[in-house]
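For this depiction, one protein chain was excluded, whereas all remaining protein chains were kept in their positions.
Up next, subunit A:
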Amino acid sequence: MEQLPLPTSLAEVEELIRALYAPNTPETISKVQEVLHRLQRSPQGWQLAQSLISNPDNSIKFYAALTLIVKLNRESANLSEDDAKELLQNIVGWTLQSLSDGSGAFVTKKLCSALVTHFIYFSQLWPRCLRQFLFCLDVERSVPIEALDEALETNIIVSTLSREKLTVAIWFASSLVEEIGKTDMNSLKYAQVHDRLLRNGSDIACLLARGFAQSTESTTVDVEAEALSCFQSWILYAQRVSSNFDLLVNPLRELVEPAMRCFGNETHFQPTAELFSDVLSNYSSFFTAAHYDALASLFDSPWAAKHYDELLIGDHNTDGISFGLLMLAYGDAKVQDLMTSTDARSQRFLERLSGLLAANGYVAADDLVFVPALEFWSTFVETMIDSAYTDEEESQSWRPNADQHLKTVVMNCWRKIQWPPVEHFAEWDSTERAGFSDARKDVADMLQSIFTLNGVSLISFFVDLFLQSLAARSWAEVEASAFCLSALSDCTTDDPQSDFELSKVFSSPFFDLLGQAGGLIPLRLRQTGLSLIERYCEYFERHAEYLPHALNLLFAAVGDSILGGPSARSISTLCSSCRSILTGEAGAFIRHYQTIRSGQVLDSIAEERIIHAIASIIQAIVDEGQRLQMFEELYAIIKGDFERSLLLKAQPNLLDMSDPNFLRGVESSNTQGAPSAEDISLQISLRALRCLSSMAKGMQDVKDHVVELEADPRPVSRQGRLTNIQSDIIRLMVEVQRTFNTSGELVEIICNIFRAGFSETEPGPFVFPAEVVTDFFIQQPLETPRSGTLLSTACSFVGSLYRGPRTFVPIHLARLLPWVITMLQALPEPESDTEIAQNGISFVDRVMSRYPDVLFQLQPSQLLEFFFMFTLKVLNGKEPLPKSAAADFWTGFISLRNEDIVLQTTIANAMNHLGPLIAQTLVRNMGGNAARSELDKLSDPLKKLVTQHVKAQSWLEQALFHESFPSTQVTPLEKMAFLKKVVGLRGARQTNQLVREFWLSCRGSNFTYAS
């Protein structure tokens, strides 16, 4: 950017300042700013400020004051004590001048800031800065610092100041505390400044007391408002003070009563309420017992009653909720006392606080005080719970009163969470809708806490409300009751009393009404009703008599566009939980599913959940023959989809868009015209695979079985029904993958199907024999999409092999290992596919940890050599995930020991060859190449190296002095000291800290900003 020349006259400077504050292009403003900055920084800057300050133009005066601040910040060290005194007198003089010559308020405020900046650098010259300034204001001239001794008492000085002078003094006091508050209290540089500021405590008290005592005469200057704001700044500062606390806090406490009187002035009510709310919320210990008593009396006054009534019936969006927040802040600060008090005043106050939950209007949209009030009552309940468990029962005489308040709270909340009429709700914006839903969740949270105190009686309370509202057909009330009961589902156990209460709900006519298509029940209530069934699935396990009816209801809603998703989820939860009760219904459910899907195209996720539900029932069938028969029935439906998809792919002309079986392949989100037959065939296959994956998850056993590690594997029958099913599933998956060989999503779903079987210990349709799984993996070509996922599934497979019998495990590992390493070899660069690199290294690590013989006997041996070099390259690289896997691998490798002498010799030879390279790689990382977050991980192999290998020290030394060491910031002596300490620590945990410090030394001081 081309620079402007420096101005040659004052007039030019003034012109530039005017240009700076006038509307101009950003480029012009930048240029002007740059030249003015140069002027400010020049030695003539002081003189410039002095010349500009007398200009009648406000913006020029403002710039002069700004220049003073800049100069003080940059060059205060160059000023002698006399210069500083003279400067102070000048700035005070200019400030007084600005008060009398009609300068804008922003000019006077900026000059006050300049005075504060002066105090920050020269506080020793005028430690009682506030008194000094007040004295000057009083005598209307800038007096020398020494003259302050002759001044009258501060309270006398402030008593004679005009409103205008008072206002300026308060501006200065506010700026003083805010600016100094920004500096570090613990830094030696500013400690004295803070200490001297505290000594102004009595002066600020005199000033603000006068400020609060101003009459409300009509004037342009609102002294009280300024005083309130200033008071708040000083309290905030006092909160952070740790030494000489009383010097400031005691005088400030004297101001509480005068400030409280500002409540009486309607204009100042809002800022006063905010001030008190803030202090009560954040610094409640500031107030003394007398202050709290005064506030309690205030809340009990007719004035408070008026504000309270206005809050309950008023418009919160327009009038605000300051009074409500003030009450709540007081309640929060005194919650323990209020809870345990039984006096009438406290009870009246608590009654009002519970009443805040019953203000007019809907939560979030109209009623803004509900959520903060709910937060208070949640705190109240938590405090009650604490006392219930810590206090003696005899000392809880307050409990009946508190319980009574809680009843009102629960009732008010129940009313408030009722949904508005649909047409009303439709008018709300998204924030209001979300706010309403969040408030309902907050109520649910609080009810769970109240349950801890009230137990089953809370369930009974909502059951009664549910039944009463149902009798009155008051749907919003029924919905709120059902919602509250849902919220308590996690609290209930198998207590017969709560089951008794819940049975009243589940045997009520409500569920008959719910099942009537197009019936009376509004949509929102239907949703809550279905969710209620899901939430109490454990209840249905104990009361199977209600289960069929509940499931019928849920199945009936599956086809509904809105209720379908939640219904399917409830079906899945219920069937999974109650699987052993429902085994006799498996056939009926399959037929039901068939009927539903023949009539319409179900939502894909809903369908997967239904499949999961049915499969979990099939899994619980004890008789194997019957179980497999049911499985085949369900599987046949999915298999039909696969076959249809493959046929369509082969013969696209078969596509018939009126056939619902083909419509399953059209995504509902697809808006870009008609999809091709190929797309549809792929989508049908993907959908069928997802169903198969749900089936596999449903077939997972929920019981734990004993695993005999030393046992031989179960004999695998090559015939038999289960084997045929497994072969068929594998055949289908291979066929589908071959047909749609570019689909990565398909590979991921197949991997999920395999994974579902890996965690099983008992035979099942998805618990494929190990050789089948191994065959599947090693037949995967290198170009298979999502190969990283395949490798991560192979890692899970190895984990599952390790959990089972040990025989034959090495055979499978020996077949898989070359496939994995070949996959790594195919990468153009180690970091070109991080998922493959990470999972490939993890796979080899898993093999090495349990079967090192398999790894070291790998043929051809070049594969192993390649892998070692590959892993070292990754450890030298930048990709965090593969690097972490590589660090794990080398940690395991370094500490590898084996009882077999031949194998141990091979390992030792490998280590002798690789040791220097490992040391070099680690040292390069610790010398600054690694990212900070990798250091702990990289410390692991280092710790192993120094404890396991005698040559470690020499390897590390060579590495530290190798030309590839990345840093020039550490001396040879420091390197040697690091090495000595690392070796001395013998792999102890402190090595991590040592590595971190060395890394920081190598990187330089720029990196010490984060610990």
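Assorted remarks:
As a working rule, contacts are C-beta pairs under 8 Å (C-beta built on N, C-alpha and C of every residue); 3 or more make two chains touch, one makes a residue touch a chain; residues count from 1.
The rule we apply is simple: contacts and distances are computed from a predicted model.
Looking at the choices "Transcription initiation factor IIA subunit 2", "Cytoplasmic tRNA 2-thiolation protein 2", "Small G protein signaling modulator 1" or "RAE1/2 domain-containing protein", the name in the UniProt record of the chain not drawn here is "Transcription initiation factor IIA subunit 2". Across the entire complex, the residue among A:Asn282, A:Gln859 or A:Thr905 in touch with the chain not shown is A:Asn282.
The missing chain, though absent from the display, is touched by one residue of A:Pro7, A:Gly93, A:Gly181 or A:Pro763; that residue is A:Gly181. Annotation for subunit A: contacts to the undisplayed chain at residues 181-182, 232, 235-237, 239-240, 242, 278-279, 281-285, 434, 438, 441, 445, 448, 490, 534, 566, 569, 931-933, 1003, 1005-1010.
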